[in-house]
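Before anything else, here's the structure in question.
Missing here is one protein chain; the remaining ones are kept as they sit in the complex.
The block that comes next holds chain A.
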């Protein structure tokens, strides 16, 4: 009896390891392949082995120095827009979230409903309007225009997430500080913000990665090649000349992905927690 059970659990364990091994191969294969093709000094996709024998860093050097593509500029643009968006989104939404979470005022309900309703509209819907408006104010093909679009879009979701986190901080803490004579801004700055650091970090990360990943708005607003972001630049690179520059694209893609991956993997625990907390809290 106990022997049979032992055997069964042994089989179960082997089964589990097999599944995990298959999943890991499937998950890593594209990543390893892109690294391999980035290391391939020839220019085509016709590489038979996963990691080429004559591997070299030539493609990385080329993508950073080529005159044909503004890769370095795209990189700087992406980082710049992402960082600015992340900073201002946290700045704008943390105070808003605090007010929505810890004060009761007329219109609060409508404000929260507005956030929810706005998120139900597809963002692509506003493309024409955004184009016309930015054109009116001369903000087409500028990073400022694109940043404004991202920031406006970041408000509902970010506010909602931070508010969800503030909701879990007991109101008695705020009351106590009030009795001690702290005004509301000080309560926000010195008590609530430090407590919400994990969530602020998640929101900051999301608001960095979203613009970094965004293709639609960036392609709409930014027209001149040297102003574009990585997403648009890399897309155009292989959409136009698929075979020729594949290995060059690979090097660019690897360089673009690595920093994001590191940040993301180190923070995914908080991220998942924040998302599920935000969702179950409503």
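Side notes on the structure shown:
The definition used in the following text is that a contact is a pair of C-beta atoms (placed from the backbone, for glycine too) under 8 Å apart; a residue touches a chain by one contact, two chains touch by 3 or more; residues count from 1.
Rule of thumb we're sticking to: contacts and distances are computed from a predicted model.
The chain absent from the displayed complex carries the UniProt protein name "Maltose/maltodextrin transport system permease protein", chosen from "STAS domain-containing protein", "Maltose/maltodextrin transport system permease protein", "Aconitase subunit 1" or "Regulator of SigK". Of the listed residues A:42, A:56, A:103 or A:190, the one in contact with the hidden chain in the full complex is A:103.
Within the set A:55, A:76 or A:117, the residue that contacts the chain not displayed is A:117.
Residues of chain A that touch the chain left out of view are 9, 12-13, 16-17, 19-20, 23-24, 26-28, 30-31, 33-34, 37, 44-46, 48, 92-93, 95-96, 98-100, 103, 105, 107-109, 111-112, 114, 116-118, 120-122, 124-130, 132-133, 136, 148-149, 151-153, 155-156, 159, 184-185, 209, 212-213, 215-216, 230-231, 234-235, 238, 242-243, 246, 249, 253, 256-257, 260-261, 264-265, 268, 272-273, 275-276, 279-282.
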